[in-house]
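One structure is given here, and the rest of the page talks about it.
Every protein chain except one is present and positioned as in the full complex.
For chain A:
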Amino acid sequence: MSATVSNLYAQHDRAALLESRQATRENPWVKAGILVAALGFFAVFLLLPLAVVFVEALAKGWGTYLEALTEPDARSAIWLTLSAAAISVPLNLVFGVAAAWAITRFEFRGKQLLITLIDLPFSVSPVVAGLVYVLVFSNHGWFGPWLSEHDIKIIFAIPGIVLATVFVTVPFIARELIPLMQAQGREEEEAAVVLGARGWQVFWHVTLPNIRWALLYGVILSNARAMGEFGAVSVVSGHIRGETNTLPLHVEILYNEYNFAAAFAVARCWPCWRS
């Protein structure tokens, strides 16, 4: 591409600008080397695994594919996964907004500690996340005797799956909102209050329109994680087919039974809901 053409687009594309300047570009051979290394790595580690999921899912044709998805155990797993996500995402949405509001709109002691604690589920192993609920709610746990006395089942039942899902997705939405609301500052909200708006009015008419895209991205990410969580859910679920099996666990069972095409068919099902 000639230099004049790239100059025309320079304002729109920063990469073009950087490529056109002597000071910010590399020798063409170096550039080719970097691109080959980066894109080669990308192809091997990201593109190929994705391609495998699609190819293997359809390896035995569309019939097997649809059958794997409509079989009763699969349907109950899909239903359970959707419900767990439908409960945990709104819970963490409210939490994320409240946490971001408190952290970015007020000054208080221990703020840094609070931010660190919100991040905690990111660095805790999912297996440990499942284990902590077993320790609290199982028969040998803190509330075990009380729960069994009142005939409430949490571990190896749906409430445990929901709790584990909530745990692993706690930070997602708060993490998206905090940097954005920090950058936007609190002037607009303060102006609204000075002009006589009440608390919820400020939130609905000033804050929410400003953060809606970050909020949406946070919801999408936490939904993806909620639907795909494996380790934490595996510990608390008990793997009861047709009852406490979520989609990822169902995929594992199919895989262990060497039903590869069905495993990949169910596996491929995720992207269609996510978009």
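Convention: a contact is a pair of C-beta atoms (placed from the backbone, for glycine too) under 8 Å apart; a residue touches a chain by one contact, two chains touch by 3 or more; residues count from 1.
We take it that contacts and distances are computed from a predicted model.
One chain of the assembly is not displayed; among "Heterodisulfide reductase subunit B", "Cell shape-determining protein MreC", "Sulfate transport system permease protein CysT" or "Dihydroxyacetone kinase subunit L", its UniProt protein name is "Sulfate transport system permease protein CysT". Among A:68, A:134 or A:161, only A:134 touches the chain that is left out of the view.
The chain not displayed touches chain A at residues 13-16, 18-19, 21-27, 30-31, 34-35, 37-39, 41-42, 44-50, 52-53, 56, 94-95, 98-99, 101-103, 105-108, 112, 114-128, 131-136, 138, 140-142, 163, 166-167, 170, 186, 189-190, 193-194, 198-199, 202-203, 221, 224-225, 227-231, 234-235, 247-249, 251-252, 255, 260, 263-264, 267, 270, 274.
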